[in-house]
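A protein chain is absent from this complex, but the other protein chains hold their places.
Chain lettering (A, B and C) follows the sequence in which the chains are written, and residue indices restart at 1 in each chain.
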Amino acid sequence: MPDTHSPQLEPWQWADSHWQKLVHQVRAGRSYRPKAWKDGARCAVALSFDSDHETNELRDGGKSIGRMAWGPSGNRVGIPRIRKLLDRHGVKATFYVPAVTAMLYPEEQRALVAEGHEIGIHGWIHELNSVLPREAERDLMHRSADTLEKITGKRCVGMRTPSWDFSPNTLALEKELGLMYDSSLMADEDCYELLMHGEETGVIELPVEWVRDDAVYFSMHRFSSLRPYTPPTDVLEIFRRELDAAYEDGGIFQLTMHPHIIGYRSRIWIVDELIRHAKSKGQGKGGVWFATHAEVAAYARANAA
Amino acid sequence: MPDTHSPQLEPWQWADSHWQKLVHQVRAGRSYRPKAWKDGARCAVALSFDSDHETNELRDGGKSIGRMAWGPSGNRVGIPRIRKLLDRHGVKATFYVPAVTAMLYPEEQRALVAEGHEIGIHGWIHELNSVLPREAERDLMHRSADTLEKITGKRCVGMRTPSWDFSPNTLALEKELGLMYDSSLMADEDCYELLMHGEETGVIELPVEWVRDDAVYFSMHRFSSLRPYTPPTDVLEIFRRELDAAYEDGGIFQLTMHPHIIGYRSRIWIVDELIRHAKSKGQGKGGVWFATHAEVAAYARANAA
Amino acid sequence: MPDTHSPQLEPWQWADSHWQKLVHQVRAGRSYRPKAWKDGARCAVALSFDSDHETNELRDGGKSIGRMAWGPSGNRVGIPRIRKLLDRHGVKATFYVPAVTAMLYPEEQRALVAEGHEIGIHGWIHELNSVLPREAERDLMHRSADTLEKITGKRCVGMRTPSWDFSPNTLALEKELGLMYDSSLMADEDCYELLMHGEETGVIELPVEWVRDDAVYFSMHRFSSLRPYTPPTDVLEIFRRELDAAYEDGGIFQLTMHPHIIGYRSRIWIVDELIRHAKSKGQGKGGVWFATHAEVAAYARANAA
Partner (left out) sequence: MPDTHSPQLEPWQWADSHWQKLVHQVRAGRSYRPKAWKDGARCAVALSFDSDHETNELRDGGKSIGRMAWGPSGNRVGIPRIRKLLDRHGVKATFYVPAVTAMLYPEEQRALVAEGHEIGIHGWIHELNSVLPREAERDLMHRSADTLEKITGKRCVGMRTPSWDFSPNTLALEKELGLMYDSSLMADEDCYELLMHGEETGVIELPVEWVRDDAVYFSMHRFSSLRPYTPPTDVLEIFRRELDAAYEDGGIFQLTMHPHIIGYRSRIWIVDELIRHAKSKGQGKGGVWFATHAEVAAYARANAA
């Protein structure tokens, strides 16, 4: 076995130390799993919406007027429908907002904050962190945090990287920014501490998963073969099974959605049904606890068994 | 942040003025939403069919005799079946027809017009507008309008860009051509005015959506991985949910179909069921209003609240 | 509009004469639609199986031992299961067999012919006709016909091009070979005469369709994103709707399957159910007529209304 770390080598030629180093860049540390959730609840329900609006198209160059027009439907159709639904159910959720979205639609962000929802960092223009030089990633992350604070009057405590894309520098920058939690990785179903090269960072991961993401089942891209092939009733069934088993396990049901994906008339009922179903287990002791991502992460850390 | 608009920059390097300019090229302006639809109806139902026939294959170079043979099934099988179904239900619809289709099948277009359906512009040979020089796009748009008028005896008042592909020049050319409406964009569920660089144009958008397009679920392309993976019963359910919620909202149920996609024996029943379902809500006051796209756009503009 | 046929031009620049020439290379002529099928049956049921076995992998270069191993399952598992099923139901079908498959498994072909099934030409090694020089296509087509005749003792009267891929020379070569019918194109649901540059050829097309092909729903390719995403029960429903509506129309229910696709334990029951369902309409007058593709094509031509 070659005794070198040269990236020119094929992975099957790597020294053990090389793949070990890769594996340990960012890794799951201790599990933060409380015996029970707030007020004795058995399951934490954390709903989130990534308000990408025009930024997906801008991030790809902004040349398609058709795809750009798709973006604002998140603002004109998706967000109002989601706000109305959450308000009717009295549920608070988390919205991850690229800075460019916030500048295009500042009133949308202020209304969400006024209604008690959490706003989290979601990059500048939905850029992929893994292709950025370190200084650019740092600059964009700081500017994004400042922009959101300026618009909403609140400082964000958590971040979801755009496209869940994590660079070798992301974790250190999140720590530098003093963030309490990240919600972009998926090594577990419970909250856990993120380790950097084996060292504790104090940053909590509230894990996401493709299986609990609306885009996976409903995304549409004209020039690739991405199509919304899964019937909405089956998507509800998948999410409901995740929720029921999280309840059985005493764990977290975390869900990632997008205003321009879930907000359509033929899909929004899925969220309505999910919330109803969760409420049917009761709230408080032995039931479910609806909470923002920040509340779940903070509670998990403070009450880990 | 760099103070330049150079397209060589990565999107995350753009000055704010650059992405703002891109976003404002073509944008959704005021919403045209009537309190009620014609005769007090609660929901407008606008069915449309894009009669592409051989033009998809021709647009791609016309080398595949197999795919070319697929085209005329729209004329021999799809259109006759659709005409019979619409006639049985007394429903008028809109057919968007590339000029080349109209020249290959002029009698088909005349029969549709004679039966009271609307014909709209759909490009020359199903070309993508976004790759055309401005003068070519202008020439093809004018020639397409003239060709359809010559064949059908009627001047078109609306246009759907082929593949819903919109260039930076399309809107100005639609305005120059004096079109009342466009049906290619998707920033809202209600009709809205199209703005060009922030200026009103008087052109109304009657929005489309991938979620309400048969091709998304049923398209087949041998050399890509596009396959008709969604079961037809589930496609009906998606469309029915869109219709039911549009009725609840007092909005528009707009649907895009294709003779060579929906016209098959195992799919045409979906349209039959949808029309039946819409009719079960009654017509006129408190019910549905079946109308062509031109009628819906004109009514929305004239009666916006 | 440029006055030239140069292929360097973009399709939207073509003279009308150019796309007209492309459209008329091979085109659907008169429809061969009998008032009733044999013995007064209302619907012809034509089942077919393309016995590709190893040839799909060989055609692509034959480098994958894994995919090659997949091939013989058609011979060891698929064909025996299909023969048993057809025998139990007393139904005759058509098998399209590449010459290389026939040479690898000559006993399989003889057994099929002995049981009354039809064997049709399906290329040499499942080559794509559209990339062959004319002389190579001619040579392979003749050698394929001769090889099958030598092995089975019967001369084929019909052909299905591998992958339904048709070159500008295919039709002329089919005519030269004296074939009665082709089954590779899809301009209609009824049999029709194939026209070559507007001239009658006497060759009948028995149309296929992607919607009635098992590979569309069940194909698996490791390195592309092709996956068997459609549930088998839904595939049965699609086929059954096609069959029921063909019966209503007094037309043909034609189906394309593959031993290495439909032959699995979790799929073969679809064919069983389809045959049962067809039989439930009765056979003979007012019912269904199970026939080989050659029988259907010959009957349609001889009894067209």
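In this text, a residue touches a chain if its C-beta (ideal position, glycine included) is under 8 Å from a C-beta of that chain, and two chains touch if they have at least 3 such contacts.
Keep in mind the model is a prediction, meaning the values are calculated, not measured.
Within the full complex, the chain left out of the display contacts the shown chains A, C. Between the chain not shown and the residues A:Glu54, A:Glu193, A:Glu242 or A:Glu295, the one that touches is A:Glu242. Screening C:Gly62, C:Gly90, C:Gly153 or C:Gly202 for touch with the missing chain picks out C:Gly62. The chain not shown here is touched by just one of A:Met103, A:Met186 or A:Ala304, and that residue is A:Met186. Between the chain not shown and the residues A:Pro80, A:Pro168, A:Gly250 or A:Gly286, the one that touches is A:Pro168. Within chain C, the residues in touch with the undisplayed chain are 54, 58-66, 68-73, 76-77, 100, 103-104, 124-125, 127, 132, 136, 140, 220, 222, 225, 227-233, 264-269.
If you put the missing chain back, the residues of chain A touching it would be 10-14, 16, 19, 22-23, 25-28, 31, 130, 161, 163-168, 170, 184-189, 209-211, 216-217, 219, 224-226, 229-231, 234, 237-239, 241-242, 244-246, 249.
Criterion: only the chains that are shown with their structure count from here on.
Separating the CA-averaged centres of chain A and chain B is a span of 34 Å.
Measuring from the averaged C-alpha position of chain A to that of chain C gives a distance of 49 Å. Shared interface positions of chain A, i.e. residues touching 2 or more other chains, are given as 225, 229.
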